[in-house]
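Left out: one protein chain. Kept in place: all the others.
Labels for the chains are A, B and C, by order of writing; each one numbers its residues from 1.
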Amino acid sequence: MNFKTYIEATGKRGVELARIADQVSRDSGVTIAVAPQFTDLKTVTEAVEIPVFSQHIDPIKPGAYTGHVLADAVKAAGAYGTILNHSEKRIKISEIEEVLSLAKLSDLATLVCTDTPGVSAAVASLSPDMIAIEPPDLIGTGVAVSIARPELITNAIKRIRSVNGSVEILCGAGVSTADDVSKALQLGTHGVLVSSSVVKGKSPGQVLENMTDEVLRSK
Amino acid sequence: MNFKTYIEATGKRGVELARIADQVSRDSGVTIAVAPQFTDLKTVTEAVEIPVFSQHIDPIKPGAYTGHVLADAVKAAGAYGTILNHSEKRIKISEIEEVLSLAKLSDLATLVCTDTPGVSAAVASLSPDMIAIEPPDLIGTGVAVSIARPELITNAIKRIRSVNGSVEILCGAGVSTADDVSKALQLGTHGVLVSSSVVKGKSPGQVLENMTDEVLRSK
Amino acid sequence: MNFKTYIEATGKRGVELARIADQVSRDSGVTIAVAPQFTDLKTVTEAVEIPVFSQHIDPIKPGAYTGHVLADAVKAAGAYGTILNHSEKRIKISEIEEVLSLAKLSDLATLVCTDTPGVSAAVASLSPDMIAIEPPDLIGTGVAVSIARPELITNAIKRIRSVNGSVEILCGAGVSTADDVSKALQLGTHGVLVSSSVVKGKSPGQVLENMTDEVLRSK
Partner (left out) sequence: MNFKTYIEATGKRGVELARIADQVSRDSGVTIAVAPQFTDLKTVTEAVEIPVFSQHIDPIKPGAYTGHVLADAVKAAGAYGTILNHSEKRIKISEIEEVLSLAKLSDLATLVCTDTPGVSAAVASLSPDMIAIEPPDLIGTGVAVSIARPELITNAIKRIRSVNGSVEILCGAGVSTADDVSKALQLGTHGVLVSSSVVKGKSPGQVLENMTDEVLRSK
C-alpha cells in the first residue's frame, strides 16, 4: 500500500492509515506492507508491526548528497524495505543494480516497479526481492490491470520466470476491489500494489478487509 | 548547518548533533539552524528548539508523486523552513518560483543556494527569505569562500541588493573556522552555511562554540 | 518559428518549411527566424538567408559528452543563435548563466523561454539577448497568450524592464493568427514565437504572410 504524497496519508493521517492496515493485517493474517513518505517513516515504523517500506532510495553511499535519500537513513528509521523505480520516480538502468546492492548492504528488502514484460525480465535478471508490474497509464484509473490486461501480467510472469525463478511478483495499477485482487492472484501473482483506491477512499479499513477476505478465499 | 547524508549525521547521530547545536545556540544566544535528512526531520524537531530545515522540497502539490518530498509533509514533521537548489540538488529555474510559492503556502522559510553573482541576482528577484552563496568547487575543501574569493561575495551582495533590499544573505562552501565566519560577516553577510567541517569533525560542539564566539565578537 | 520535432518539419520537409519562411521574410521585409532540429541545422542554414536557431544547447565545453549538443557544433553548422530553457527542455538555474556565457563565446544569439513575470525577471538579470514569455499550458492550444492573458505579458514586461532595459521581448504559446500577433505587438513585445499553428497547418506560407502583413500594419 503506497501512500504516495497524498494529503490523506501525510503526517498524522499517514500514521493513522498505517495503524488501520496493521489492524487488518493482524486480524486476517494476510501480510500488508505500507510505504509512507520519508518524513513519516520513523513515526510509522514505531506505530505498527507490519513491514514498512520507503518509497525510494537514491544510488548513494553516505557523503555529501544534500536532499538525497540514503539507504542507511531509511534503515535507521526502521524500514523493512524500499520501493524502487516507481513510474512516478523512474531511475536509470545503471542505477538499479547499484541501488539493489546498497539496499542489500543495509538489509532492506527491494520491490522494483516495471511496466512491460520486457522491462520486467530485464529487472528480474538483476535479482530484486520483488517485482511489481504496473502499467503507468492505468495507475489511479480504477481500471485494474489484472482485469483490463491479464495477458500483460501472464506474459510478464513468463518472461520473468525465464531468467529468475524466485523473485516474488506483484501486480498494480488500478487495483481497487476484492475482485481485482482475486483476478491478480489467479493470474499467478503473489499480491498487489494498491494506492489511491484505499488511501483516498472513504473507508480504507473496509476496502482492505474486503481485499484480505478475498486473499484468504483464493488460497 | 547542513547534515547532508553524512553517516555521522544519520539517525540517532543526527539527533545528537542537533542537540549539540541546540545547546550551543541557547548558551550563546546566536541562532543556529540545522538541516537533517528527511527521515530524521520529525525526531529532530521534537528534540530541539532551534529552527529545523528540510534539505529540499519538490515542486509538487499533494497527489500521486511516489518518492517525492511534499511541503506539507515537511511542515507536518515540524520543520521551520527548507533549503532549495543546493549544488548537490539543483532545480530548474521554472521550478524555483513554484517551490517558493508552495513553501510560503506551507509557512516554510526558504533558503536558496546560488553559485555566482548573476544567479544570486536572478534568484533574489524571486524573493526567497534567504540566499546562500556557495561556489560548488569550494564545498568540502576547508578553503572558505569568504577567504578565497571575497570579491565573489561582495559582488553577489551588490547584485542581490540591486533587485532585492530585504533578503538575508549567507555564505557557504569551505567555511571551517571562526576566522572564516568573521571574514564572512565583515563582507556583509548575515551568517554562514556549514557542513563537513562541523558534522565530520571530532568535536562539533567546540567548532560551533568557536564560531558563535566569533559572531558575538563581530557584533 | 520553432520546428520542434514535428514530422512536418523533419528532414527535407524542414528544409522546405525554412525556405517558405525565407521567402515570406524577404518579400515582406519582416524578420523571421527558424529553429529546425539539430540534424537539419546545417542543411537549413545552407538553404536560407534568414537567421537559424538551434532548439537547445547543453552547458558543456568541448570534451567527453556523448549525445550532448555543443555550442561550437551548432555554430559550425551555421546557426545564428539558440533557444534555451523551452518549456519542453527546461534547464537548471545554475546552467542558464553558464550556457549564456558559452553561447556568447561561440557568438550565438540567445533566446530564453520563461513562463511567469517572476521567472522572466530572474532570467532578464542574466542578460540574454531575447526572452520569450510562454505559459506552457497554452502551448499548442490555439488560444494565444496575448489574447487570453494580456496582463501576464504586461506584468512580465514591467518586471523585466525593472532589471534589464535592453533585452528583446517575444511572446509565445497559442499564437495562431494575425490578430494574435497584432495584440502581442500592442502589448509591447517585439515579436512572437510560433510553432504548431504554422508547422502543422495546411498552408504555412499563407499563415506567415498574414502574420507579417499584420506586423507591417502595426508599425
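A few notes on this one:
Note that in this section a contact is a pair of C-beta atoms (placed from the backbone, for glycine too) under 8 Å apart; a residue touches a chain by one contact, two chains touch by 3 or more.
Worth saying up front: this structure is predicted, and the values here are computed from it rather than measured.
Every shown chain that the unseen chain touches in the whole complex is listed here: A, C.
Across C:Gln23, C:Thr43 or C:Thr177, the single residue that touches the chain missing here is C:Thr43.
Checked against the full complex, the candidates A:Ile83, A:Leu126, A:Ala173 or A:Leu193 give a single residue touching the omitted chain, namely A:Leu126.
Residues of subunit C that touch the chain left out of the display are 2, 4-7, 10-12, 35, 37-43, 55-56, 60, 62-70, 72-74, 76-77, 83, 86-89, 139-140, 195-196. Listed for subunit A, the residues touching the missing chain in the whole complex are 85, 87, 90-97, 114-116, 118-119, 121-123, 125-127, 159, 162-163.
One rule holds in what follows: only the chains that are shown with their structure count from here on.
The minimum number of touch steps separating subunit A from subunit C is 2. Distances between chain centres, each the mean of the C-alpha atoms, put C farthest from subunit A.
Distance between chain centres (mean CA atoms), subunit A to subunit C: 44 Å. One simple way to say how far apart two chains are is to compare their mean CA positions; for subunit B and subunit C this gives 37 Å.
Computed centre separation for the pair subunit A/subunit B is 34 angstrom, with centres defined by C-alpha atoms. Residue positions of subunit C touching 2 or more other chains: none.
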